[in-house]
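Taken from a larger complex, these chains appear in their original positions, while the remainder are omitted.
Per-chain numbering from 1; labels A and B assigned in written order.
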Amino acid sequence: MKTVHVRYFAAFRDATGRSEETIASAAETLAELFGERVAAHTALHPEAAARVALNDTLVDWESAFSDGDEVLFFPPVAGG
Amino acid sequence: MSFSITDTPIDLPAIRAALEHHGCGAAVFFEGRVRDHNEGEAVDRLEYEVYRPLAQSEGEKILAEAAERWSIERSVCIHREGRLELGELAIVVGVVSAHRDEAFQAARYIIDEAKVRLPIWKKEHYRSGEAHWVNCQRCGAHAHAHSG
């Protein structure tokens, strides 16, 4: 089990009712970690254009993560 | 090159001043403004949420890419954060170059990339009283590739 700090933005924050949480996870990839979060928060749903950042760097959903990492879940962006 | 996020109204005169350059015969500006409608709904105001650390680095990357691809002299991109009323500037892109083709192409590249790459989210508040995160509520039904 790894302990990670997770942050939710915009619609994901509304869906989870929180902007961050520290959790223990057995997931291997960030996609799996997000899947666990979807299971934990009934209002949280996958989004086709969602992105993920690990310690302030955008990374692939299939990336692994380490104990103590900070993971940012970004719903689809809409700047401009 | 200068990218920034601001929670106060975008200062156009300052942008213009930063883009004064006697070697440049062409300047192209793009302004994204808060529109009073979206997909048939009357919009009252907007709210932009920005994750600043990544928005800043990604924004700087976009400007650097544009400067690498086109022969431009200077570029500026400023995105607004927080609550915006109708008609307010959400984003301004400005590019100056010796000739116009480069300025047009670079400005277009910067706004196109900014819209899809910056970690910024827009909540529309409608005249009806409802509010939605744009692009989000509407694509919630789609499964996403990565969530096996």
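Basically, a contact is a pair of C-beta atoms (placed from the backbone, for glycine too) under 8 Å apart; a residue touches a chain by one contact, two chains touch by 3 or more.
Since the structure is predicted, the reported quantities are computational estimates derived from the model, not experimental observations.
Undergrad: Please count each kind of protein chain across the complete complex and record the totals against the labels shown.
TA: Written as a formula over the shown labels, the complex is A x2, B x2.
In this section, only the chains that are shown with their structure count from here on.
Undergrad: Where the CA atoms of chain A average out and where those of chain B average out, how many Å apart are those spots?
TA: Their C-alpha centroids are separated by 25 Å.
Undergrad: Which residues, counting only chain B, touch chain A once they are in their complex?
TA: Going by the criterion above, the answer is residues 32, 48-49, 51, 53-54, 57-58, 79, 90-91, 111, 114-123, 133-137, 139-140, 142-148.
Undergrad: Show which residues of chain A lie in contact with chain B when the two form their complex.
TA: Spelled out, the residues of chain A in touch with chain B are 9-11, 14, 31-32, 34-35, 38, 45-51, 53, 56, 58, 61-62, 72, 74-80.
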